[in-house]
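A single protein chain has been removed from this complex, and every other one stays in its place.
Order of writing sets the chain letters: A, B and C. Residues in each chain are counted from 1.
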Amino acid sequence: MLNYGVIGYGYWGPNLVRSFARATASKVSAIVELDAEKRARAAREYPGVDVTNDLGAVIADSRIYVVAIATPVSTHYYLAKAALQAGKHIFIEKPFTVRAEEAEDLIEEAERRDLQIFVDHTFIYTGAVRKIKQLIEQGDLGNILYYDSVRINLGLFQHDVNVLWDLAVHDLAILDHVLTQKPIAVSAVAVDPIGGQLASIGYLTLYYSSSTIAHIHASWLAPVKLRQTLIGGDKRMIVYNDLEPSEKVRIYDKGVEFAKSMEETYRLQVGYRSGDMLAPQLDPSEALLVAASHANDCIIRGVAPITCGQVGCRIVKVLEAADESVRGQGRIVSLSL
Amino acid sequence: MLNYGVIGYGYWGPNLVRSFARATASKVSAIVELDAEKRARAAREYPGVDVTNDLGAVIADSRIYVVAIATPVSTHYYLAKAALQAGKHIFIEKPFTVRAEEAEDLIEEAERRDLQIFVDHTFIYTGAVRKIKQLIEQGDLGNILYYDSVRINLGLFQHDVNVLWDLAVHDLAILDHVLTQKPIAVSAVAVDPIGGQLASIGYLTLYYSSSTIAHIHASWLAPVKLRQTLIGGDKRMIVYNDLEPSEKVRIYDKGVEFAKSMEETYRLQVGYRSGDMLAPQLDPSEALLVAASHANDCIIRGVAPITCGQVGCRIVKVLEAADESVRGQGRIVSLSL
Amino acid sequence: MLNYGVIGYGYWGPNLVRSFARATASKVSAIVELDAEKRARAAREYPGVDVTNDLGAVIADSRIYVVAIATPVSTHYYLAKAALQAGKHIFIEKPFTVRAEEAEDLIEEAERRDLQIFVDHTFIYTGAVRKIKQLIEQGDLGNILYYDSVRINLGLFQHDVNVLWDLAVHDLAILDHVLTQKPIAVSAVAVDPIGGQLASIGYLTLYYSSSTIAHIHASWLAPVKLRQTLIGGDKRMIVYNDLEPSEKVRIYDKGVEFAKSMEETYRLQVGYRSGDMLAPQLDPSEALLVAASHANDCIIRGVAPITCGQVGCRIVKVLEAADESVRGQGRIVSLSL
Partner (left out) sequence: MLNYGVIGYGYWGPNLVRSFARATASKVSAIVELDAEKRARAAREYPGVDVTNDLGAVIADSRIYVVAIATPVSTHYYLAKAALQAGKHIFIEKPFTVRAEEAEDLIEEAERRDLQIFVDHTFIYTGAVRKIKQLIEQGDLGNILYYDSVRINLGLFQHDVNVLWDLAVHDLAILDHVLTQKPIAVSAVAVDPIGGQLASIGYLTLYYSSSTIAHIHASWLAPVKLRQTLIGGDKRMIVYNDLEPSEKVRIYDKGVEFAKSMEETYRLQVGYRSGDMLAPQLDPSEALLVAASHANDCIIRGVAPITCGQVGCRIVKVLEAADESVRGQGRIVSLSL
């Protein structure tokens, strides 16, 4: 039974505690939270768990095997470093760190000590994304032509990162997972039309060595919530709507065919196949529980999880390059991932 | 009764003929079409109209008062110039021309001869866009923060312009119409992942001197058709879905409010109001018939239409600048409109 | 080339004229319409067709081979009888007649003269209903457990029949077409809560000798338009939404499985399979054109059409029995079809 210490009991921490408790191979021994009111809530909800503001004691606690970090992103590096140095595996919220250097240092620290880093890119563990990965691997979509995602809503209140780091990060994780190729360049625009300190609307474009293009629209300023992703292949295309209750992934048997016109050779001639649409059954398991079980399993078996530190680091690199592009008014920034 | 000669009886020409015939102040005397099969179709459908391939005769025909041009964009300038020189008013499909210089020359020619140019940006005459303009003018939305449009489908077969000139042009016309300010810069990405000659996926961003931002996603390669526009103001926000049968415009009484946190001053603190949603009744009149009636009315009264040559020219300037940005890998190109 | 005379140029007549003109084997020679304004409209739209108020002349016209009847239902019998007696085939709007006796008399008249009766149950010729029939015939749904249809809207203005005869008639035709068994009894409720002369809300239930049940909700008093049909089989189930632009028929791989519980034998134990959803590509041809072509083909070949007089008569019998049930406060009325 893996013992977890969970740091942070704000927005996401309670979900982590619940998931480690429900997963068969783990339990939660301690919760660290600096806010007294949130500590009281944790104590009420989990009477058998140590609830404390003494971070050092939990990190030093020899009964604790894994430290889960659900605190503001800016604190990730310091907390993760301390936990690794104390010989704990870490389970850490996304984005992994605020700088790629920090991510690399943590990866090195973990490797030296033979510890696992699990970055909580939860979407990777949804039935929808797992099905999409399978479809792409099987070649059902053919060559991937584009990925386009709209991930917008009337946003949450407090943020310590901008909207690309908060929302586009999910698409970057999905892209990293389902495509075999890695992007070679990024350009991004991010603005805050309401005059706040953090950009609340962002557009991010990824370029690949093939002609594949990916584009992400992230916003905290939309009147409606949308989670709508198009993935176009030359054989089939997917519409993935994460808000749809039962048919999140729709596979369109539509593709592109070429036909050369004799009489009008100066024009593009493209034919479109039309066909059936299939919404495959998806595994309805709760993604965070799948993630927790996978983390437990990898820690026990001593192998790297699907969303290991390297994955988290690649995504931080893209976000850092996107920030650079934003400062350069959307100019293209090269990536070497 | 204004006599129209209509040039081009392909995809859109039949709609023009029908609309000029239905409008109370106009009729169609002649149709010019080079393709014999399409001519036969026109003759069958409009037995009382001269159907011919003799362009010169129609342009010279003294009974004809207005020449409507529904031919490939590359031919617009030459046909419009000839018609104006023959003293005819013109009703011309969008985009107005392929280069702003051409548009300016036509405007000058028309002014010299006291003729009207009507550019057929049909969307401007829909009940939905007219309602949106009214809402913005009345101040119902407050300051406009952003405009975001997704205009995608599994596209039509033959094109003589790329997807930005074909689809984003609609949003450029709507923006020109409903916003008082004009954009000061544009950046655009446009690619053809299927290896054709014309870009089939495009992303275009407009910058304004205020912090307003506009973004358009246009594609011929989507498996589903979407026409979904968000317009965010600091008082209210609109979702305009042109495919919705009865509630195309939805006004969300949601906006943004600022609140400074005392304890966490390093974080952005924004509150969101939530409220009712109103879908106002829209004028259900067919937009093209409204456009035709407005064109007739302006020609008779000798005044410039809402979508006059200057409007058409501004939109061509943005599209030309977008092309330049695409060639420069998305770099920002200034506009002076 | 079959010559049609079309009687009635009100709501549906123009669609008939257009379809017979577009079908390859037919043309329209004459239109009969008593209203002067509608006659003027017909003359403007079809300059080559005789437009007249002289019904007798058209029925007697030896050049005319088929008489199409698109007049109020109460006139169907008299017009159809006259046309048959004059040796014309008939193409007649739904419902066929107001009484089954009339329908039977027309069938007998046609048989005696070797003429065809085509009842225009247009839905039968849609790609959606043709696909549903094929799926049921192939056994893809298994045994049919139920059919449930909601067919409501804020209704058209003038009616000469109540809402069951106007709207439920479509479902009765679909049921007659796609199910092999015929209903053995009907019960119906129909009311007019706004105090008009004709019932505007109706509920109709059909019973079959198996445990299959069919239910239809028809209304002219709904604020939204719905065309939503569920067909449940023990192997698969269909949701048919006729207003959906592209995926009208959805096949759910869901069904029912039995499992006896040992510990709780007093309770029903039913398991539900869950699975994929498939929206098959449908033939997008316009149903009325398919209907016209089929009518032409049957008349030329001398065979009964799919929606022949007998079909139309069975549906009138169900509607007559439904009226009887309504008068009896919903009591069950037996059918022998």
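Here is the rule we go by: a residue touches a chain if its C-beta (ideal position, glycine included) is under 8 Å from a C-beta of that chain, and two chains touch if they have at least 3 such contacts.
All figures in this text were calculated on a predicted structure; none of them were measured in a lab.
**Q** Would you mind spotting which of B:Met277, B:Cys308 or B:Leu337 touches the chain that isn't drawn?
**A** Per the contact definition at the top, the residue touching the missing chain is B:Met277.
**Q** With respect to the chain omitted from the figure, which of C:Glu108, C:Asp234 or C:Asp283 is a touching residue?
**A** Spelled out, the listed residue whose C-beta touches the missing chain is C:Asp234.
**Q** Of the residues C:Ala43, C:Ala86 or C:Val191, I need the one that contacts the missing chain.
**A** Checking each option in C:Ala43, C:Ala86 or C:Val191, the one touching the absent chain turns out to be C:Val191.
**Q** Out of C:Leu154, C:Leu243 or C:Ile300, point to the residue that touches the absent chain in the complete complex.
**A** Checking the options C:Leu154, C:Leu243 or C:Ile300, the one contacting the hidden chain is C:Leu154.
**Q** Quickly run down the residues of chain B that touch the omitted chain.
**A** Given the touch definition above, chain B has residues 246-247, 253, 274-281 touching the missing chain.
**Q** If the missing chain were put back, which residues of chain C would it touch?
**A** Interface residues of chain C facing the absent chain: 145-146, 148, 150, 152, 154-155, 157-160, 187, 189, 191-198, 200-201, 203, 205, 211-213, 215, 217, 219-224, 230, 232, 234, 237-239, 252, 254, 256, 258, 261, 264, 266-272, 274, 329-332.
**Q** To test your reading of the contact rule: which positions on chain A touch the chain that is missing from view?
**A** So the residues of chain A touching the missing chain come out as 47-48, 224-225, 243, 245-246.
To be clear about the criterion, only the chains that are shown with their structure count from here on.
**Q** From the Cα centroids, identify the chain that ends up most central relative to all protein Cα atoms.
**A** B
**Q** Roughly how far is chain A from chain C, centre to centre by C-alpha average, rounded to an integer in Å?
**A** 52
**Q** What is the distance, in whole Å, between the centres of chain A and chain B, each centre taken as the mean of its C-alpha atoms?
**A** Inter-chain centre distance comes to 38 Å.
**Q** Two or more other chains in contact with one residue: find those residues in chain C.
**A** Residues 246.
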